[in-house]
Each structure stands twice: as C-alpha cells, then as structure tokens.
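Every protein chain of the complex appears in place save one, which is left out.
For subunit A:
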Amino acid sequence: MMVNMKGLVAAGAVVVAASLALSGCSGGASPKEGAGDKAAANTLTVWVDADRGTVLKDAAAAFTKESGVKVKLIQKDFPKIQEEFIAQVPTGKGPDITIGAHDWIGNLVSNGVLKPVELGDTTADFQPVAVTAMTFEGKTYGVPYSIENIALLRNTALAPTAPATYADMVAAGTAAGTEFPFLVPVGPESDPYHLYPFQTSFGAPVFGTNSDGSYNAEDLSIGNAGGEAYAAWLASEGAAGHLSVNITNDIAKEKFNAGASPFFLSGPWNVPDAQKAGIDVAIDPIPTASANPAQPFVGVQGFFVSAKTKNALAANEFLVNYIGSEEVQTALYEVGGRPPALTSAFEAAAADPITAGFGTVGATAVPMPNIPQMGKVWQFWGVTEAAIIAGEGDPAALWQKMTGEIQGAIAK
C-alpha cells in the first residue's frame, strides 16, 4: 500500500512539474499581454548586471516616486546579455531597457532590436568619446555611463618616472633589472586589443574615420604602409623577446603583481589586485612606438532601449534624466571603478589619481569600432599577429595576406 502511494505521489509531482513546464513554454511567460495590459504599460523592465543593479535600485525608486512608473530590475550575466536581447526582443518578451557595451550596437541595430535614444541637449554634458562610441550611422543608440580603456601600469618602486616613448620604456625596464622589461598580454592567438596602441602609433587604425568621428567600413586602413611597418616591428620585438605569445593575460598579471616587471599594459580591472599585492601603481599614458600617438581602444558601457518597448517615453526619460544624472553616474563609478561618461561626474571622480590616469588616456583614445564589419576583423587579426611575433614567415607578406582576407570577409 505504502509503495503504491509513494509511487502515485511521485507521479503526481512529476505531472505538476510537467504541466508547469508546459504552460511555461506555451503561454505562462506572456502575462504582459491581454488582461494585464494596463498594469504592464506602466512598468519599465530593465536588464542590468549584478554590480550595477544595487545602484539602479535607488534611481529606480526615485523615478517611480516622480513619475508613477514602476521599474523592474532583472539581473543578468553581462556577457550573455547581447545574445539574449537579440533572441528575446523579437518575441515581445524582452526588456524595455538593457545595460550593454557600445561595440554591440552595430550587431543589435542590424538585428533591428534597438531604438535610437534622444539625448537632446544633454549630449554636450557627456564626454565626446562616449557619445561618439554610442553613435551608429548618425544616430545615438545608448546613454553612456562609463568609459573603459587600457593604459600603462607602472610599479613606482621599480621605475620612478613615466617613459615617453617605447624605447624609453624598454631602457627603463632593462635598467630595473627585473625578469621582464615590460609586460604586454599576447597569448597563443595574440591579443590585438592590448597591442592596438602600438599599431596606432604606426598610423594604421583598422578603419578610417568619417568627418563626424564614425568609422568608415569602406576604408580598411589596416593594410597601409604604417601597417606593414607595424608588422615589421612586431617581428623584431618578437625576435628580441619583448613580445611573446607565451605571455597570456594571467601570466602577465601574476608577474607584474610579483614585481617581475616595472611596466604592465592593462586596464583598471587589474589595478586593485596589484595594489593588494603591495605594489604602488601609477597610471601613465601608453608610450608610442613610432611617430603617431599610441591610442588604445575605448569601451563605453551604457543603457539601450528595445525596439519593441511599449514604454518609449518612460524609458527615454529614465535614461536621460536619471541614469544620465551626476548622482547615478557617480554611484555607478563607485561600484565599478570605471571612469564615468558624464563630464561633471568624471571631474569629481578624477580626484582619484588612478581614475584620472585612465581618464587622461581615454580622452585621447579611439572608440572600439561598433560597425558590424569589425566582427570579421578579429578572426584574422589575432592569429596573424601571433604568427608574426612567433617569426613564422615574412611580416609584410603575412600582414597583406591578412588584409586581403579581411577585405574578402567584409565583402561577402
């Protein structure tokens, strides 16, 4: 009797679960439509990552008090947001607003899931590089909140002064007598992101720019004469042992924190650990390896509005007047440590020398291209740099071959 009963209970439980799953698949997930229309229209759904969520809670409460529109914050894993957003917006079940990075814009727009945001006259309040980054084909698609870029981390105990050029840095690093004169993360498939400032110092950006600062996909300038010079430089630095495909991100960080090098090309994300390891870190501009300034890529984080939002006005209002306010931008800076995109908030944050250091480099840096064509560049770029550094062939020939392949992939 007992056995039968247990079996029945178990079976019943399974049926409940199955039906739950079934109704979840079929219609349960869409209570927004139909009867609940009125209530839903007054709720803003915002996707946000864990760190930013706590800050937005206060801004959301203030917004609700002022406007009567409820804000529902949903925590998401940042790297997964792009794909989930593209998949969910067309079904009508996506959020009204999501957090994101500016280099997603091209992809999101070509999937038709973004609505332009009207910054209006507040445009001038943001740092120009942040607004440029959020602009795609002449339209602004996001409200920026932070700017992130790499710079030169210097161990002040090993190198008292900032190097002006790449040669200075090598000389100072050699004079310090450490295991490595300087550290640049490269890895077996190379790391074009970390090497990019050296590439720009040879005057070979990936894409040329239009007059308004946006990238021109037609003008693939990576293969110009500067590009070839940069390829030759990679080969000679690889042969000299300064750049090595064996130095991955983890190894570079570990060695710098152990005091094995006075210089480390990295971002704000590695500073807290270095300081914890007892290293007095100074942030310097990246020394140029040639005639042009060394400009790293800038990544801008911000908030986007869904193309299928039913709350377009509330979403715009919330983003421009709440996320774009100095209090929220400063609070976001305090949890994330990334320099704020709002100029007034940035100036307040610049009291911290680390933030000021990264901010100075970021102000002259270039936004990571947000055009979809950039996606075709990475797969050829990294491995070619790795092959050149490892000395596997003629640098100029490999570089030109890569340029041709990128061109072919873009034309497809």
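Here, a contact is a pair of C-beta atoms (placed from the backbone, for glycine too) under 8 Å apart; a residue touches a chain by one contact, two chains touch by 3 or more; residues count from 1.
The working rule: contacts and distances are computed from a predicted model.
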UniProt protein name of the chain not shown, from "Amino acid adenylation domain-containing protein", "Maltose/maltodextrin transport system permease protein", "YCII-related domain-containing protein" or "Ring-hydroxylating dioxygenase subunit beta": "Maltose/maltodextrin transport system permease protein"
Hidden-chain contact residue, picked from the options A:P128, A:P160 or A:P188: A:P188
Among A:G213, A:P293 or A:G375, residue touching the chain not depicted: A:G375
Residue among A:A274, A:A294, A:A314 or A:V366 that touches the chain left out of view: A:A314
Residue in contact with the excluded chain [from A:T178, A:S244 or A:N257]: A:S244
Chain not shown, touching residues in subunit A: 1, 4-5, 7-9, 11-23, 25-28, 30-31, 33-35, 38, 41-42, 66-69, 82-83, 86-87, 89-90, 104, 106-107, 109-113, 115-118, 120-121, 137-139, 188-189, 244-248, 250-251, 307-308, 310-314, 316-317, 320-321, 372, 374-380, 383-384, 387, 390, 392-393, 398, 401-402, 405
